[in-house]
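Down below is the structure, laid out as structure tokens.
A protein chain is absent from this complex, but the other protein chains hold their places.
To keep things simple, chains are lettered A, B and C as they appear, and every chain counts its residues starting from 1.
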Amino acid sequence: MNKNDKKAHKFGMVIDLDKCTGCGSCMVSCMSENNVPFKEDESNKKDSITWMRVYKLTNGKSFPETEIVYLPRPCQHCGGKGDHGHSPCVSVCPATATDYGYDTGIVSQIYTRCFGCRYCMGACPYHARYFNWWDPKWPEGMEKYLSPDVSPRMRGVVEKCSFCYHRYQAAKDKAYYDGREDIEENEYQTACTTACPAGAIVFGDLYNPAHRVHEIVKPDPHPASINSTVVGKSRNPNVFRLLERLGTNPKVYYLSEREWVRKAGDNYLAGEWDKIKNHHGSESHG
Amino acid sequence: MDSALIPEGAKRCAFPKFALGIAIVGAVVLWGVYAMGLIWWKGLNQTNMNDNYGFALWIWADLAVIAVGGGAFFTGLLKYIFKVDELKNIINFAVIIGFICYSSALLILAIDIGQPLRGWFIFWHANVHSMLTEVAFCLSCYFAVLTIEFIPNILENRQANKVPFFHHLAHNMHGVMAVFAATGAFLSFFHQGSLGGVAGVMYGRPFAVREGLLIWPWTFFLFTWSAAAFGPCFTLLVTKITEAVTGKKLVKDNVVHLLAKISGWMITTYIIAKIIDTIYWATVTVPGLGLDIDHFYSNNAFYGYWILFTEIIICGVIPGLLLIMKSTRENPTLRLLAIILGVIGVCLNRWVMVLQIMAIPVMSFDTWALYIPSWQEVATTVLPVAYGIILIAVTYRYLPVFPQEKELNAVQPVTETE
Amino acid sequence: MFPFNFEWVWDMAHVIFFGGFWYAISILGAGLTYCILKAAYDTFKGGGESHHHH
Partner (left out) sequence: MKVDRRSFLGLGLGAVAGISVSPVILKLTDDSSIWTQNWPWTPVPVDGEVSYVSSVCSLCPGSCGISVRKIDDRPVKVEGLDEYPINDGGACLHGISILQYLYDPARIKTPLKKKGDKFEEISWDDAVSMVAKKLSDIRSAKTPEKLACIIDKDQGSVSGLFKRLMKSFGSTNLYTMPSFESYLELTAAALHGKGTTIGFDLENSDFVLSFGAGVIEGWGSPVSCFKANASRKERGAKLYQIEPRLSNTAANADKWVPIKPGTEADLALGMAAVILKKNLFDAAAAAKFKGGFNKLAATLQNDYSLSKTSEITGIKETDIEETATLFAKAKMPVAVFGKGRGDGSQSLKELIAVHSLNCLVGSINRKGGAFIQPVKNYLEFPEESMDDAAKEGIAKPKFGQYVHDLFEKVNVSSQPAVEALFVYQSNPCYALHDTKTIKQAFGKIPFVVSFSSFMDETAGEADIILPVHTFIERLEDIPSGAGLAKMVVGLSKPVVKPLFNTKHPGDILLLIAKALGGSIGKNFEWASYDKCLETVAGSIWKSLSKSGHAILAKGVPEAPPEVDMTFLAGNPASVQSNGDGDLMLIPIDNMRLPSSAPAAAPFSIKTVSDEVLKGKDTVVEINPKTAGSLKNYDYVTLTTPVGTAKVMINLNDGMMPGVIGMVKGLGHTFDNKYVSNKGVNINDLIGPVIEPGSGVDAAFGIKVKISRA
């Protein structure tokens, strides 16, 4: 589908870090929805498959000035420089095993195509991609709870968050069956969004002004003035993206009223933040 | 007992001695093969790689052997295209080294990928925008070229050459070698460059990313250039080692000096470009992404500024200068020092462009990831080295690799080892 | 790799990339074929062991 297609969506997410409690529901809902395996020791977080991973951030101050915040990190579904669909991972995959959906903005992963070179993992600064170092194994009988909507991955391939793409397909199928042209906002919601007990995750179409995600993010359709590769910067001063300056153009936004949290979203040279922060999000073109 | 196979007029050690040497190195090969079997059977969990360190020791070894194997294409280019005729005396050996390096690289790739049986998808489902695709295509094709370049030398074996067809084939292949060499140079330019591109296009990784020309980041050109510059150093180094082991002089000094001189100029020009690239990256690219270069060099004891200094100054500027100056170039000790430093330098560069990239956190709340390879990784990385030693020993013993050998060793018989 | 693979698009990138690739393959193939045929011809003609070194 062409990116200029009127029916094209740009699915994205905004996560309210002030509401997030770090409870882990999103992680488990994701694992359960997407048949993510588990193994005896999952305490080495560098080989533990968590499509949705909740990071703990601290402000680095000592007792009792310490603050912490939790930051859930799904795949950021980057649009790549200029939002043209050349995500850091998609552009490097040699076997076209990960692809950018111009009609959804979703970065897909084709497990049967992937041959496990892991170049995409190196290219992703968010560690959103996971490799199946082991054969997935479930205790005897437990494989009965696996969902047929998502195929379990074999050893030796890369996997990652798909924004629960199968839910989009199901919603589209239903809309088609009902004779509707398009799906409603609430028909397609990711498993982490629906599970979050704090309601901290809002998911929807960043192209659709009626969707809550658009209302909160208010994405700027024009390239940022200081860095033309950055598109879709939020015009909400409390909203930021991770490593926005790299030009990866993630579709996952974060919201926080705390300045140190927003600052932690990207890298800044000494003194730079103070110049940028007031500027942040204010590059409105109306 | 194998005297019928040994080139006419060449002196070789006794077969049992040779066999013993092969057996010792062969044991190392078996160790590597065992590790390889484990990895294929049980999967990449046999390594210490992880989701932060998706690229590790093997990819470094891969990049390093391809870089040092660059001596083959560059020497071929000089010999067949630029008609530097003296190099005919070392070209066979350069080709064999290249063959070892590239076959090792392909083997490593076959171990490294999670689904070896699907490795061919890189060709079949090629994504032409990926640097790795370009690497795979050019690498495989160039390996074919190396094989083609190697065949005539094999066919010149005393027994093989008795078969008329083989004799004619070798002769004819020599005849059109320039075409193959040109193709090889073309392919090498792209796959060496693309290996550099692999790092340079990772715009999510500020340590790796570079600006560039059209679709090619500067690392593309730097890699090609450095392979051409340091590859001959490796050819010379292996020649030197072979000479030391066999106790014979195999290549005349004028040939060595010529190749060293060319290498020296290539290194010097390369290192100037590399310094400019580093300065631009450190002062423009990285600050533009909100990072100070201290970020990349000051977290832990291992990845410090020493690595940058060693790569560029000690193993770049110094060998370059040593090799372009006649006095130091023609001093055997200093020349040897220079080529050793050069080889270390290019290997270090490849290390930095693979492992350091993976180690450095990008998100402000992420942490450094350090990694120590598992024994299986070490064994499979040592495997190509052992295999290379065996192949060199066998080819040296049975093939007329060094055209000047007979002439240089005509006077009195020398004590030989394998 | 081939136009019948479904990833194939007739765009500039594919034309340049695979143009280069198939060109290189053709040269190598043609060169090798020439050498083999010529060697077979030479053998058949019976030049044989006569000119040993070149």
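Convention: a residue touches a chain if its C-beta (ideal position, glycine included) is under 8 Å from a C-beta of that chain, and two chains touch if they have at least 3 such contacts.
In this text, all values refer to a predicted model and were calculated from it rather than measured experimentally.
Here the chain not displayed is in touch, across the complete complex, with A, B.
Of A:Ala8, A:Leu146 or A:Leu269, it is A:Leu146 that touches the chain left out of the display. Counting the whole complex, the residues of chain A in touch with the unshown chain are 16, 18-19, 21-25, 27-29, 31-33, 35, 38-45, 48, 50, 54, 56, 58, 60-64, 66-70, 112, 135-136, 138-148, 151-156, 191, 194-200.
Residues 115, 117-118, 120-121 of chain B touch the missing chain (whole complex, contact as defined above).
Definition applied: only the chains that are shown with their structure count from here on.
With centres defined as mean CA coordinates, chain C is found 47 Å away from chain A. Chain B and chain C, compared by their mean Cα positions, are separated by 26 Å. Separating the centre of chain A from that of chain B, both taken as means of CA atoms, is a distance of 40 Å. Within chain A, contacts with two or more other chains are made by residues 96.
Chain contacts: chain C has residues 7 touching two or more partner chains. The residues of chain B lying in touch with chain A in their complex are 43-45, 49-55, 112-116, 118-119, 121-122, 124-127, 129-133, 136, 198, 201-206, 287-292, 295, 357-358, 362-366, 369. By the touch criterion stated above, chain B contacts chain C in their complex at residues 123-129, 133-134, 137, 141, 144-145, 148, 162, 164-169, 171-176, 179-180, 183, 186-187, 190. On the side of chain A, the complex with chain B involves touching residues 44, 46-47, 55-57, 71, 81, 86, 88, 91-97, 113-119, 121-127, 129-135, 154-158, 242-243, 245-248, 263-270, 272.
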